[in-house]
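Input: a single structure, listed below in structure tokens.
Note that this complex is displayed minus one protein chain, with the remaining chains in position.
Each chain carries a letter (A and B) given by its place in the written order, and its residues are counted from 1.
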Amino acid sequence: MKRALEITLGILTAIGGFVDIGDLVANAETGARFRMNLAWVVVVGVVGIVVYAEMAGRVASVSGRAVFDLVRERLGPGLGLLNLLASFFITALTLTAELAGVAIALSLAVSVHYLLLVPFTTFLVWIVVWRLPFETMERIFGLLGLALVVFVVTLWQVGPDWGSLLSEATHPHVPSQETPFTYAYYGIALFGAAMTPYEVFFFSSGAVEERWGRSDLNVNRANVFVGFPLGGVLSLALMAGAHLVLAPRGISVDSLSQVALPTAFVVGKLGLACLLVGIFAATFGAALETGLSAGYTVAQYLGWPWGKHVRPREAARFHLVVMVTLVGGLLVTLTGVDPIKVTEYSIVLSAAALPLTYFPILLIANDPGYMGDQVNGRLLNALAFVYLVILTVVAVATIPLMVITKAGQ
Amino acid sequence: MPDGRVLYAGMSLLDRQLVDRSGRPCGNVDDCELEEGPTGALHVSAVLAGPGVLATRLGWRRLGPWLEWVGALVFPSPVDRPQRIPFSRVSDVGSAVHLAVDADELATMAGERWVRDHVIRHIPGNGHDAAE
Partner (left out) sequence: MLCAAGAGGCVSHPVGPARTLTTYEGKAVSTAESASSAVQTVRLAAQTGSDGHAFGPYLSITISEQEDALAGVEGTFGSIQPPGEEADDLRDELDALLSRALDHVSAVRIAVRRGDLDGLARVAEPLGGDAASLSAFAEDHRS
């Protein structure tokens, strides 16, 4: 059982990365508008994040250094700083939305307006960062987030024609009421959501927090090969559920409450309760991931002591950064800005910043100075390089598409 | 450090993590000081790390010296230029640069101590052991 629990880092990272508030709404909306025609993008994204997260985890295990730690060494301080500023801004933006998401998930259970709950939920997030040991945090939120498997249950209970569902997913086309531009835009959003930079920062920093060493390389692989595909399965189940329940009714998704509707309709109260627990855990996990990543990236660029594996007073500036970012996120949320809109922008902006994150990882994973004999094999390098090309294309296309489609309309 | 080991300072030194003699991270190598040796060849005489050094290296002519000045003001030090770590204090150069000194002696940790004493210390639970 203890061995089985060792994959909770991967599960938590994936759940906070794949089914956080932005992805929940994006996957549901994509299913409602594009049916299964963008399912293949999720699969492509999962393979990409598996490839690079394994590398990031391996780097952390062998060298004892987290990924962002090495960005400055490899890219130089100038590009490293650019990377830091971009990543920090996007991560902080995402954190803002997640804080709202946690409050919204809670509000759906207690029927209090989410803005009244946000200060409380932000405080909870901070308490977990401050006091809860990393491994405990990982176990709790990773496992609770598994409640989202109710998306699969929903799909199962709808009882679709699996054959036609699969055939639709494998023969993608642009639906008649959409344009190739909106199709590409949503495809980019899904891809960016699967490969968000904070996922690798968190995963590799988490590997250092967990003190993974050379003997943990298989644990690293297990985490990656279980966690991220699981996140992908949940995303696809959500997409299919929205396609089958919401699309026929012409329902367009722009709120978290609508994401839960198919499950409530099909499975009933138990399913809804499960889902709300899962959404709460996933958004809370994402808030933890983004909050900690904000601290990790700044501290690692500047060489400060960092992490939950030391006493807070031994990583003072790290904790200060996390606190300031949380407070900033709280204040922005309290202005009443629509958190769904915020996540849309953060997903798309992180797509634009992808190459900056992933290029150094590929470099480091091939450097015998850090990796010894654990450098990448040739096949892996070929695959990783293909992805680097893909994400560069994605990054370049993001902003123009955002302008052309007016952010997906 | 083994005698006569030749390293490319740009690759093996700059921007590397600094680690003190207890293994604590204490900043990055923001810059190096070069000295001309008797043969005319340049060698690294000191590692520079701390407020303002990186800014100066990145070419921000005003910000760098200003940060150094602020650093000296807020964190006064008995030493004239605390950012300067003579190369004799470097015990090893590997994936990180290991120093034979305590982090508390370094300019890079002055900010850390300030935040610790003025912010973190006031929050309950700041000293709890991480691995319960």
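The rule is short, and it goes like this: a contact is a pair of C-beta atoms (placed from the backbone, for glycine too) under 8 Å apart; a residue touches a chain by one contact, two chains touch by 3 or more.
Note that the coordinates shown come from a computational prediction; the quantities given were computed from them, not determined experimentally.
S.K.: For the chain that's been dropped from view, list the shown partners it touches.
M.R.: Listed by label, the shown chains it touches are A.
S.K.: Tell me which residue among A:136, A:255, A:366 or A:392 touches the hidden chain in the full complex.
M.R.: Considering the complete complex, A:255 is the one touching the chain left out.
S.K.: From the list A:47, A:108, A:363 or A:397, pick the residue that touches the absent chain.
M.R.: Checking the options A:47, A:108, A:363 or A:397, the one contacting the hidden chain is A:108.
S.K.: At which residues does subunit A meet the chain that is not included here?
M.R.: Residues touching the hidden chain, for subunit A, are 29, 104, 107-111, 113-115, 245-246, 249-255, 257-258, 260-261, 264-265, 267-269, 272-273, 276, 335-341, 344, 407-409.
Criterion: only the chains that are shown with their structure count from here on.
S.K.: With chain centres taken as the means of their Cα atoms, state the distance from subunit A to subunit B in Å.
M.R.: The answer is 34 Å.
S.K.: Can you check the complex and tell me which residues of subunit B touch subunit A?
M.R.: Those residues of subunit B that touch subunit A are 15-18, 24-28, 30, 49, 54, 57-58, 95-96, 108, 111-113, 115-116, 119-121, 123, 125-132.
S.K.: Can you name the residues of subunit A that touch subunit B in the complex?
M.R.: 63-65, 69, 72-73, 76-78, 80-81, 130-131, 133-134, 136, 302-306, 308-314, 316-317, 319-320, 369-370
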